[in-house]
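Would you mind keeping the following structure in view while I ask a few things?
Note that this complex is displayed minus one protein chain, with the remaining chains in position.
Order of writing sets the labels: A and B. Residues in every chain begin at 1.
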Amino acid sequence: MEPVDIGIAVSLGLLVMVVLGMRVAFAAALAGLIGLVWIFWSKKGYDPADFGWALSVAVKTAGQVPHSKVASQALSLIPTFILIGYLAYYAGLTRALFEAAKRWLGWVPGGMAVSTVFATAGFAAVSGASVATAAVFARIAIPEMLKAGYDKRFAAGVVAAGGTLASLIPPSAILVIYAIIVEQDVGKLLLAGFIPGVVSALIYAALIMGLALTIRGFGPPVRGFTWGQRLHALRPALPIVFVVMTIVLFVYNPFGGDAWGTPTEGGAIGAFVVFLMALWHGMRWNQFKDALLETAKLSVMIFTIIWGVLIYVRFLGFADLPGAFSDWITSLEQSPMLTLVMILLAYAVLGMFMDAIGMLLLTLPVVYPAVMALNGGEFVSAADSTFGMSGPMCAIWFGILVVKMAEFCLITPPIGLNCFVVAGVRDDISVQDVFRGVTPFFVADAVTIAVLVAVPGIVLWLPGLA
Amino acid sequence: AEEWNVSLWGKRRAFTEHVEKLAELVSEKTGGAFTLNISYGGLSQNTENLDGISIGAFEMAQFCAGYHRDKNPSITVLELPFLGISSLDQEREISMALYDHPAVRNDLARWNATLLMPSPLPQYNFVGVGEAPRTLDDYKGMTVRATGGIGAAMEMIGAVPTSMSATEVRQALDSGVVKAVSFAPHAHMSFGTIETGAWWTTNLNPGTVNCPVVVNTDALDALSDEHREALLGSVDEALDHYIDYYNNETMAKWGPALEERAIEQITYSAEALATFQQAAAGPAATAWIGEMNDRGLPAQELYDFVIGMIGQ
């Protein structure tokens, strides 16, 4: 068998293992390891005497991956942002945000769900990790929605979908990871995520209001808050603004001076500010320990998937599957826009079976150069380009599209991390329940993607000013 | 048919042209019976390329000595600051000679690796924002992004080296977190520092990185005489091509790129540079020799070997 055929065979094997219920991280690592043994042994013509050699080389090759891939500054943002999420929970910030959103927006049709979406969007401005956002709002927003009479599946779905906003609205771990993989300007990418994140939240809200108007007994609006109560609710939510300002000052100083640090430092400093607030709010060692354990658990789950998938990716490298794919994409004789749309669709399919970061790590080294080539190369001017934007702008635009696709994959079955996290927090809600409740948001996400593809200005306006 | 896997990283660029050329020449000379299968990042992380060679996962790889000094202490002598190497040709000649030194061969033999050829890079220099440092005193208190030996050298004249990944450099320079960044010219172009920078030091030359291409020794020994000859006999031509390409493609773009962006070019006088070298080069070399002696290397001999060749 040719290496590419081995690549395809092992990939099918991985799919079978995942469907059979093997834990995804280990299934990917095992598939990768088996594939490596196969590749090395095939190089020696399957001579039984060489099997031991092939096994040893494969095991040692795979054994490098966990340490070498995980010891990365870019990935350090993930646990930091997860910690922010839990600390903000103990600092009472998430509850304050939700309460304020409820009093201001609860009166619209589907008010509690709309409030949840805008509270998650507001929280997204301090949280850079979608899973952590989903985890903390599952504790706060779901009970309130259940009390108001919402279907528990839908309530869980709103939180799972709202949580994804944290990856578009800056700060965002996944945008930084994209920037680092493709070597683009981190600051501009973060800036570019802002408007698409807001658009995405508005489309979610529109969808909820549409559902509330058409479905009987959907969940009543929450009325009766006085202006005094509304203004009163803003005060406890104000510290969020302070944290946002701190993080912003690290990326860009609006007062004209130097910024205070780099985006990765900004994330960590934001966490520190929230930590102080949580202390102020009365967090004690036991709660702090809980926050640390929750952070460790969620982080290790994500990192295990990352290195597991990367062992599989290492095998794909030896099988030269990425090379074959790249050749195929560039040889297509069709309109580049159609190719781009097909790539996004492929992400939707792949995203069903993968974690968001694993997916980016797996695909970008292959897909990004192909997309840049479609547009006319890295240094192309807007006038000479296919999509009407310069090389660096195309990198930003594609980055936002890919990150939106990655968010989408956080809520699609069978492997939708946000849904697992929400179900993990609420023991009365199964993973299947969350997947059912989140289904309407697929439509919203499809609309958002279409808008971002059709009107690149939404993405490029803000970074274009900088 | 003989097929070797080659682990590089990034994408095809001036820095990898010698390997591409080598693959072309070897295949040509053996009528396609011996091929080099080049992978950009698919087989290994760049900092693990020596590990992969030692395991036997692939047969050829490129890496930079400064990524992991303890893996390849002997060749880091070529990364010492202010050695005074002035051209890619000189860098190539000295590297090739050093790679043949018994102490260096033994050092790399720990990884089952044989050094094949260097990837000569020009000296690093600074692109910066704000007031240009016209004298070396101006570096006092300046935050710079400079790693390893270059960072240590800059510290000796009062600059403040700040640690960050290469991809955050542009953002840090944009926002004033660091005032200057040291890279080789091609990296200044690809990481976009010249889009923000206001000045460039033409001749500070605080050092560079040494990035050899190695082969797995067992695989090299296992080659037929004809194939080995095809490989080793192509190295010179591959390097000629590399240097020609670097000078005529990359460096040819560099001058115009600076002028297009009206970046001020700062050239230091010979006296100023001599002061700098005195302040930084001597102590760095002494420290290196001390540490490498502890590692059991004939450090003084290696240092004298390199300095002797530069003096010629």
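Note that in this section a residue touches a chain if its C-beta (ideal position, glycine included) is under 8 Å from a C-beta of that chain, and two chains touch if they have at least 3 such contacts.
The rule is simple: contacts and distances are computed from a predicted model.
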Listed names "Beta sliding clamp", "TRAP transporter small permease protein", "Flagellar hook-associated protein 3" or "NADH-quinone oxidoreductase subunit N", with the criterion being the UniProt name of the chain not displayed: "TRAP transporter small permease protein"
Shown chains touched by the chain that is not drawn here: A, B
Touching the absent chain when the full complex is considered, from A:M1, A:V19 or A:I215: A:V19
Option from A:G128, A:P196, A:G219 or A:G261 whose C-beta touches the chain left out: A:G261
Touch with the omitted chain, as defined above, among A:P143, A:G282, A:G388 or A:G457: A:P143
Absent chain, residues of subunit A that touch it: 17-26, 29-30, 33, 59-64, 66-68, 70-73, 75-76, 79-80, 82-83, 139, 142-144, 146-147, 260-261, 264-265, 267-269, 271-272, 275, 289-297, 299-301, 303-307, 414-415, 417, 420, 423-428, 430-432
Contacts of subunit B with the absent chain, listed as residue ranges: 47, 51, 54-55, 66-71, 110, 141, 143, 147-148, 151, 160-165, 291, 294-296
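Just so it is clear, only the chains that are shown with their structure count from here on.
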Subunit A-subunit B separation of Cα centroids, rounded to whole Å: 36
In the complex with subunit B, residue positions of subunit A that touch it: 40, 53, 57, 60-61, 64, 68-69, 73-74, 179-180, 183-187, 251-253, 257-264, 314, 316-318, 320, 322-323, 365, 369, 392
Subunit B residues touching subunit A - in the complex, by the definition given at the top: 5, 11, 37, 39, 41-45, 47-48, 51-52, 55-57, 164-168, 170-172, 174-177, 190-192
